[in-house]
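One chain of protein is taken out of this complex; the other chains stay put.
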Amino acid sequence: MSYGEVFKILKDKNVNIWLDYTKHEFVQKLANDSLHENCFLNYLKQDYLFLIQFSKAWSLAILKSDNLEEMKIAASTVNELINFEMGLHISLCEKYGISKLDLENTEEKNENIAYTRYVLELGYSGDFLDLLSALAPCVLGYGEIGLNLQNSNPKISMYKKWIETYSSSEYQSVCLNVGKLIDKSFKLRLGENYTNTYKWNKASLIFKKATSLEVDFWNMALK
Amino acid sequence: MSYGEVFKILKDKNVNIWLDYTKHEFVQKLANDSLHENCFLNYLKQDYLFLIQFSKAWSLAILKSDNLEEMKIAASTVNELINFEMGLHISLCEKYGISKLDLENTEEKNENIAYTRYVLELGYSGDFLDLLSALAPCVLGYGEIGLNLQNSNPKISMYKKWIETYSSSEYQSVCLNVGKLIDKSFKLRLGENYTNTYKWNKASLIFKKATSLEVDFWNMALK
Amino acid sequence: MSYGEVFKILKDKNVNIWLDYTKHEFVQKLANDSLHENCFLNYLKQDYLFLIQFSKAWSLAILKSDNLEEMKIAASTVNELINFEMGLHISLCEKYGISKLDLENTEEKNENIAYTRYVLELGYSGDFLDLLSALAPCVLGYGEIGLNLQNSNPKISMYKKWIETYSSSEYQSVCLNVGKLIDKSFKLRLGENYTNTYKWNKASLIFKKATSLEVDFWNMALK
Partner (left out) sequence: MSYGEVFKILKDKNVNIWLDYTKHEFVQKLANDSLHENCFLNYLKQDYLFLIQFSKAWSLAILKSDNLEEMKIAASTVNELINFEMGLHISLCEKYGISKLDLENTEEKNENIAYTRYVLELGYSGDFLDLLSALAPCVLGYGEIGLNLQNSNPKISMYKKWIETYSSSEYQSVCLNVGKLIDKSFKLRLGENYTNTYKWNKASLIFKKATSLEVDFWNMALK
């Protein structure tokens, strides 16, 4: 469960909030099957709206790329999110009885707005590293949570499907690639001693804030 | 207390959330002197951080202007906010015992992030009308609240200074000018039958959402 | 050779500059095999740099989309451009003896900068319709030029490969889809009487300016 060097240092530097997020009550209830179904369904609906804004944030990564290789990874991710993941999410929701129309009529909750607009605004006002630091908690956090839950052996869980999605080799491979992109792009711009720079302090603050907004997203989902 | 035609229609269309905001418990406690001082001080600190992002949002109004007249009003507003209001806010805080260093070390709460980043992201992704629809609840709402409280005759209030700021003829004149800018820019772009357009529906949804984020800002301040 | 209603009206309204572009000396020389090879090679190199910025402009279309359907088309286009077209362009260049390193070391000429930055800046400051109006002359103009040249039966041309690319059914199908996207998004936002709006006049001015920047791109290629 290692998605690269930069991510590891960012997590270690912000370990408390990281555990608040990845070991959140919502996640634990998901694993031990005690999560109220309504909470899960509301989460799925909000997550649909989240994915739309999240795809837009990744589109900004294309615009903030400094070379073709970065553009290629960002463009694949955007296309994957919009033209495949969204479809998967819609059909997962259908299995739980939420129609596409339900999804489209869902009102975005303020905690959802807080997180997505924070990332998007940073994508507009910041650079490639700022944006990746804000995207990392979501992409890589879900990978870590997926693996954690898979390892806790949740055979009987009604939320098995969700756990399988994020522990799947496909999703884990996305995480590995994003982790590599983060390592490479930090070193390209800041050099090998990147933790000793002005930008690094900013990256860590962004990572921390984005993680705290993820915690609030789980809090919202439990309400 | 009328800041133009467009604002009036937007308020009437979203009257419930508008009253939740302008008649919020925080506002009422401010008027009858029952607000806990700590709540007020925390509000002032968050408002400092808010003003920084709010000034940035107004900067986007310069970029989204379609003519020199719009640019002039937006640029004056930005300059007024950054080079005067910020100073006033800092000295108001000092009177209440909050130093400039305290302000700079304040951590942005998630409800503050939600509102400011919502407006900023709209400023980046939307057009002039979208942005004005998101800015209006703050600028004009504070004007309305200021007048309401002034009229409720809060002679003994320890929060008199705050009330005077927003009921002052200077601030009221800002509101009148912003109201005129809104009317003129909607009619320029959408014509006289502007309420009958796709953009109008969007403007109303944005106005509603921004107002609901203001309500959450007050909720945060009461915590 | 019809890529939708909006495009047709825009062309008719700006017919002179449109013919300057699509019947440009560069295009005619390409068809009758009288184009100096150096001109063509320099054009290919500049076009590589153009494609990078053009892909970024299409990424802005994802961000400016109002619904999932618009996002899907924009995301596919971006992915197609970055992960496929760029590769095709690189291998086309190789056939003409231009290495990938040559491409990367090419200095962007000012006429290239003028066009791409005009489109990108509009993508940032404008809305979905503004952006599509700036992208249309390139996407659809090349489709029209490709078909024109194909019909002029350029059997012996050394530039056959280029002509085949843009007259191919794959590229023509891209043009048809973009034309449909334009029609649908104009009508969604401006209604059936869209030519009678403030936004329409802006769209036409943008279309005209972008076309004139295409003319300058050909002029540059002939130098």
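Labels A, B and C are assigned to the chains in the order they are written; within every chain, residues are numbered from 1.
Definition applied: a contact is a pair of C-beta atoms (placed from the backbone, for glycine too) under 8 Å apart; a residue touches a chain by one contact, two chains touch by 3 or more.
Nothing here was measured: the structure is a model prediction, and the numbers come from that model.
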item: Absent-chain contact - pick from B:76, B:91, B:151 or B:173; value: B:76
item: Hidden partner chain, touching residue among B:41, B:62 or B:205; value: B:62
item: From B:41, B:86 or B:147, residue that would touch the chain that is not displayed; value: B:86
item: Positions on chain C contacted by the hidden chain, ascending; value: 56, 108, 110-111, 113-114, 117-118, 120-121, 124-125, 209, 212-213, 216
item: Residue ranges of chain B at the interface with the undisplayed chain; value: 52, 55-56, 59-60, 62-63, 68, 71-72, 75-76, 78-79, 81-83, 86
item: Touch residues of chain A, complete complex, unshown partner; value: 63-64, 124-127, 188-191, 197-199
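What we mean here is this: only the chains that are shown with their structure count from here on.
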item: Third chains touching both chain B and chain A; value: C
item: Chain pair with the greatest number of C-beta contact pairs; value: A-C
item: Farthest chain relative to chain A (centres taken as mean CA coordinates); value: C
item: Gap in Å, rounded to a whole number, between the CA centres of chain C and chain A; value: 35
item: Rounded Å distance, chain B centre to chain C centre (Cα mean); value: 43
item: Residue numbers of chain C (touch at least two other chains); value: 63
